[in-house]
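Encoded as structure tokens, here's the structure I'll be asking about.
With one protein chain withheld, the remaining protein chains of the complex are depicted in position.
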């Protein structure tokens, strides 16, 4: 399996393969075709970043453009999912959740519970998140903590092309509503990806790197920040274990706890804002469940409690980087050991 | 100051006094008057629970009903706040945030940062939260963790009538956007409340009870659950210190840390769902900052990871109660001490 | 023998069915009004009494595999769409064998097997959902139709307006029924929509919109028939505004001081949908009074039994609390 494709291509391939396999899979969102009603090329965009490009010619009835009416079409995904389709709807940037959250969290996510187990709502919301492309405060947020808070939703945050494909296929096949966070900076990341379809189960973390000195739990794009930090730290004699949860809901606590039991130290790297974040979620769960294993205070590395700034210099300071991760690791490994 | 009034009356009084003091304070929301356009009594409702009842006759131009268009009127609060008013807008139940979140979090909360400090947006969103009145999944949520996550917002969750009045006055006078969470079960709670206006600064926690064995941090209605638990535990020889943050953003970490330094043990009681919650936020911050003071694992008492159920029996199981708080305290005080 | 508009299409069986639907809703609601006052029914209860002709008139055209999305005032829609009345009553009492095992309650009654996508606690929650059902029917090539019910108040929610446009743009087999009962909670439609016909909003999205008398089963039946037929045949969405009244408060416990004295009494006397229906079908010689009386009795018994069973049924136990959040775990 030497084939290397990008994160974006991996997602596109997952969509195409699932649409081929299952006629009930439909894809829609703003400009997911691109050019509907216009005089020029059809399939002109395939989404604002081109993730769905090329699907329309294969499945002209199942790739559909929408007006800028997120409540209506995200809600339509919920209604379609309850009545025989497996929609994959795109919320272009997760920053736009504020105009359509009700349909996600009060409708799709709650049907099953409110209706006493009668509803099945197999839908995927694809959405872009994260800073790094100078898109400023309303196009750069990492809002997965908000969605992780919501019972009834599953939340997927892939960190590499291989996972992106396998998690997308699993998300489409899953019978619960899933929100799938695509990191816009990772779209161009290349990696080995098998051509055949495969699933990565939702709720299974992965050991990205093994090490005995500290556990770094990192989400999405932060996995590569952690890897760079770990590389550097290895030279200093500190061996980091990196756990990538891959899905933040369900969260594979067991794997995280297992790692911390071994290392006794925890650093969580989360690109989201700090308050009520994944960083706090994981740190708190580890503190509650692995207290006796901890040799030092758990440490959180996150964006600051500010909106994402526009200026490149400020944005680069905003996003956790390998240096900040390494500093946190040095702090937990150097100081306050109690074993 | 022997006068006792309810939590609801305290909020009403705060609104009335601020409207008297400052002509730029306006109040609006669905049925905040109640009966506009209808043939019968004006001021028929004063909000669905009657919190704004009686304001309209005093300030007929500044208490205004709205259509059911939360995005438009919550956004109008933001626009009004930027142009000379101090609006207090009502989002009837916080569960409805999904239809208007953008105006709260991408607009009002971000103006100041995005605009380089040029905007001042003094607005208050009043909203009801919490379970306990059998209002089921879409009218019983405790979503303050989601708002606490958002930079630029302040989040207030009063636990008693005295605080409700002082915090409301402070919120109205504050120059930042504030979301003010009113617990619907507490509306009928009585307490001593001074008649004259007073402010309780946002960002200052309160010691509700002092004790040396364990720190209980409890939010909103959970404060009284903690008090009941503490009362019972005192009989068992366990003395609880109860800290009420009163505002979850800004959070008075110092007071919480100070208490934990003294007691060495932490229980957080949060009515919200568990993931990325205030419970995790506080537990994680304490674990990170007070690690060496902790004698036992911090413990979180929250609702389960499910929507609020309708049935009274299930809802009563859903909300953290004094027994669950006491059990958590016994666990952290009994087991695993390491000092 | 008077002409009854729309009645030509309807056989006697259908007329009796329609009457039974309306009477069942009325009895269900009036009984809830009484039982709620005893304090035994938990939570918020919004009664549909007075508006029965809308649910009955629309649902008379829907098949079992057609879908509806309802509102907080959803009992009537649920009954008309075929939900089990006893299961509904048990649900409203919060019981384990209620339609949703007591986890939903009045505001979330649903039965997907009956095409009932749920009452909805969120005003404007339903219209997006029916767009999805319409899309599903279109993509899968069935001839299903989806109908959303929305109040006058809900017609001001952005989700509702967006959905009309989406349905138009996607050319969906969807019907938007607006139940304009003159109030959203305590706020008059004279204020919240300036008293304008909500049906006019349809024009802006290029879909047909009509206003009908929501007390008149036959008027609703006719308008709904046309809209649903159009949708089924690929003619796209429509809007039907039904002008109607609610007999009780916004929810049980509402003192309704915002209403005019005798407002409801007058309507009950002049426009009651059951009364109008009975007058028309009997004076036209289509149905005998006695046949309707018999239905009244049967329905009364059904509701009596429902309330009894609702009260007697067991509460859900702790084991229900954590289940059915997800399919997979």
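When the chains are written out, they are named A, B and C in that same order, and each has its own residue count from 1.
Here is the rule we go by: a residue touches a chain if its C-beta (ideal position, glycine included) is under 8 Å from a C-beta of that chain, and two chains touch if they have at least 3 such contacts.
As the structure is a computational prediction, the values presented were derived from the model and not from experiment.
Screening A:57, A:194 or A:304 against the full complex identifies A:304 as the residue touching the chain left out. The residue from B:48, B:85, B:186 or B:267 that touches the chain not shown here is B:85. Within the set B:174, B:241 or B:315, the residue that contacts the chain not displayed is B:174.
Of the options B:10, B:26, B:156 or B:179, the residue whose C-beta touches the omitted chain is B:26. Taking the complete complex into account, residues 156-159, 161-162, 165, 168-169, 191-194, 196, 198, 200-206 of chain C touch the chain not shown.
Where chain B meets the omitted chain, the residues involved are 24, 26, 61-62, 64, 66-67, 69, 71-85, 87, 99, 102-103, 106-107, 111-120, 151-152, 154, 174-176, 202-203, 250.
Panel shows chain A; residues 30-31, 34-41, 44-45, 48, 65, 67-72, 95-96, 98-99, 133-139, 304-307, 309-314, 317-318 of it touch the chain omitted from the view.
Going forward, only the chains that are shown with their structure count from here on.
In whole angstrom, the spacing between the mean C-alpha positions of chain A and chain C is 40.
Mean C-alpha positions place chain B and chain C at a centre distance of 36 Å. Residue positions of chain B touching 2 or more other chains, listed in rising order: 71, 95-96, 98-99, 136-138, 304-307, 309-310. Shared interface positions of chain C, i.e. residues touching 2 or more other chains, are given as 100, 102-104, 108, 120-122, 158-159, 325.
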